[in-house]
Every structure is written in C-alpha cells, then in structure tokens.
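With one protein chain removed, the remaining protein chains of the complex are shown where they sit.
Up next is subunit A:
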Amino acid sequence: MSAPLSRRGFMGGAASLSSIPLLSHAAQAEPDSRPQKTPDASDPAQYRPTFFNQEEYLFLCHACERIFPQDENGPGAQALGVPRFIDRQMNTPYGFGDLWYMKPPFQEGPPELGYQLPYSPRDLYRGAITPINTHCLMVHDALFAVLPPEQQDAVLRDMESNRLRFNDIPGATFFEQLRTNTLEGAFSDPAYGGNHGMEGWKMMGFPGARADFMDWINQDGAPYPFGPIGMPPRPDPYSPAFQNDEES
C-alpha cells in the first residue's frame, strides 16, 4: 500500500491552477537552481484539463476526493486520477450524451421514471459546478474547494438528499452523476486516466485483466494471491522492442 499522502500533497491535482487558493507546496515554490526531476507524465497532479476550466476542475478535484477519500484503505480520488478520468470522459460520445435518448419534449416526472433532463454529462457538469460554488460563496463565503472537509461533506449531503437545486438541475441528479463517474474513475482500467497505478484495484483485491480463474473456482475461502494486471498497451509493430521480441 502506498504511503498516506498529506492533505496538502493530494491537493496536487490543483497544482496548475495558479489563480486558485490552496495550491500544493510544489506549485508555489520558486524555481530554484537544483536539478529538476523530469515530471512523471502519468502523475495525475501533472494533468491539464481540456474540458473543465480551472475553477471547475478545482471543484471536481475536491468533490471527488470527499466522495472517495484518501484513508487507511488507500488513495483517494485525486491520487487515483479520477478528475483526469472525468475530464477525458467529457470528450467521448458518452460525455456528449450520445448514449442517451435525448429527443424532446423534456418533462419532469416521478423519480422511478428516470432521468428526464435535456442535458448531456458535459452540460450537467458545466451547469452545476458554478452554481454550487455560488451557493458556497453565499452561505460560507468561500468556494467549495477551500471549505473544510466537514462543510464540503455537508454541501454534498444536501445535494445527495436533493435539498439543493442548481437552476433546473436537481442536486441529487448532479450528485449521482458525480458519484457514478468518480467510482468509474477509481476502478476502470488505468488507460482511461483513473485508477492510477491500479491502486483502486489493489484496494479492492480485484486482479484486473487476468480473466482466468481455472484454478481458483473454489479454494475454500482463501484469498486470491495475485495482484492486478492492466490492459496491455497495444504494441507498435514497428517499434524496436516489438521487432526484437523484447516485450515484457
């Protein structure tokens, strides 16, 4: 299990958002003369969002972290790259709502009859995050991201129980979207941008893409002994490693 990060450390996802308070220590430091380590491109903290703006992404980093926090079980949403996952998902057909039936008219009904808003996932995030921050500014005089965790949880609880509404987006609708995408990001293949280092799978005891349990159908309650493997990246057949059969 990875060493627990400090609260400050795992705010690293916000490192690039220079106009936003609560920056990580590293991002605030002046350049110095010591040799810089090459930044790890796979580090979720290095990610620059392409769909979300800085304020939205900062919200996302903090809200996901409260839904799936760093604790004694292992890393939280930020260290797993969940905000990066969600940002990337916004540029897929799913993000644009192409997987949903989106023909009008749109009409509200009993909850059992399901989602009835004219909004894609992109629209839901774009439509809800700013009003949530406005709500936090009005009630707590601060953006969501800088509230203490207990107050962040209270805002999320008010969303989950539908006590808040953001224009025509019920709080519960947005909360379920956020929870669903957070958990997808924590547990989907790392190639999608979340589940960094397969730490989500390790926490669960899920062996990833092994998909072969011929000898483990019934071991009388013993734990499965092997750690996870990810989706093998597709090799470039013209790469020297492939040509020389050096793949591992």
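The definition used in the following text is that a residue touches a chain if its C-beta (ideal position, glycine included) is under 8 Å from a C-beta of that chain, and two chains touch if they have at least 3 such contacts; residues count from 1.
In this section, contacts and distances are computed from a predicted model.
Look at the chain that isn't drawn here: its UniProt entry, checked against "Spermidine/putrescine import ATP-binding protein PotA", "Alpha/beta hydrolase family protein", "GMC family oxidoreductase" or "Branched-chain amino acid ABC transporter permease", names it "GMC family oxidoreductase". Interface with the hidden chain, as seen from subunit A, comprises residues 66-69, 71-73, 92, 94, 98-103, 105, 107, 109-116, 153, 156, 160, 179-180, 182-184, 186-189, 192, 200-201, 203-207, 209, 211-214, 216-224, 231-232.
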